[in-house]
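Right, I'll just put the structure down here and ask away after.
Missing here: one protein chain of the complex. Every other protein chain is in place.
Let's look at subunit A:
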Amino acid sequence: MAAIDIRAVDKSFQKLKVLHSVDLSIDKGEFIVLVGPSGCGKSTLLRMIAGLEEVTGGEIVIGGKRVNDLPPKERNLAMVFQSYALYPHMTVAGNMSYSLRLRKIAKEKIATAVAGAADILGLAPLVERRPRQLSGGQRQRVAMGRAIVREPQAFLWDEPLSNLDARLREQMRAEIKKLHRRLGATSIYVTHDQIEAMTLADRIVAMEAGTIQQIGSPEDLYERPANRFVAGFIGSPAMNFLDAQAAPANAGHARLVTEDGLTFEAIPGLELPSSRQLTIGIRPEHVLLGEAAGEGAKEATVDLVEPTGMGAIVHFRFADISHQAYHLGRASWRAGDSVKVALPTERLHLFDATDGRRLN
């Protein structure tokens, strides 16, 4: 188990630059999740740590040792692939023991390690089978088993749950978390699924277009997103955004007026030059509807109601822009109804309209 340092790492494929000076410091035993949309460079970064892609610039340090020029086999890392990448002509035991056999470890030790891993993962009755005789979830476990038999410096996970159905994915997610608690190994996990990121991570690294947008605990990213990208990416249903302008200040506190004429009085502790353009963000679960909206609420039209069982996602419309609210419990509104909506000031996130960075 080791700490991993990524220092000013660049990556280009021919002329296309996919990573721009990425810095990331990972502690021993930490569970880091790299999250972002497709093509943001998260998988490339993981593959560079594994040694599957060359480092164009900067350096990667694992356990205090610069590994830029080391081939994968000398980095002592374990990786779980999205496709599992099991060896089809080897049994489950053969797949799990392959790395140990290559290291010429004593047969009895290998047997113990494989039996131990099979036990942890519930694969004990399947060790003599071949991958094609296993279900998707079982293959996923074998891929994990192959990683945990070797006590590597770190585990690398490349979207390991993407090929599973929703229920199995939830189950395996919980198992990965338990496994991490049990082994305490440094882990780097790549996903585009923000729920996986939120549930698994000690710290989340949100990436877009080859740069890190924010590093922080799941709560940090959810409660204080550093910019508009992170605000929009983390959270489901996604955050609502309204364009607004700062109005002449009122006793030193900012006043905001949105396009649709909503006014927010006195944002505490925020001073803004008048007429500055900005974006207001509010999470659907913080939007108050109907009775809860109370005094000063705006009228909006309900577009669509999507019940989720635990609650309902209510799509409503101010002027001509559609927004979403998450209403806990049963929603009695129907499409076309008029509904009172309130956006509580203390729940607002404010972002610069041009560069998207957080203002409050």
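By definition in this document, contacts are C-beta pairs under 8 Å (C-beta built on N, C-alpha and C of every residue); 3 or more make two chains touch, one makes a residue touch a chain; residues count from 1.
By our rule, contacts and distances are computed from a predicted model.
Taking the options "Sugar ABC transporter permease", "Transketolase", "Ketoacyl-ACP synthase III" or "Outer membrane lipoprotein-sorting protein" in turn, only "Sugar ABC transporter permease" matches the UniProt protein name of the chain that is not displayed. Check A:L77, A:A93, A:I234 or A:L256 against the missing chain and you find that the one touching it is A:L77. The omitted chain makes contact with just one of the residues A:R146, A:H180, A:R228 or A:R255: A:R146. The omitted chain makes contact with just one of the residues A:V35, A:A50, A:I148 or A:V190: A:A50.
For subunit A, the residues touching the absent chain in the complete assembly are 50-52, 71-73, 75, 77-79, 81, 83, 85-89, 98-99, 102-103, 130, 146.
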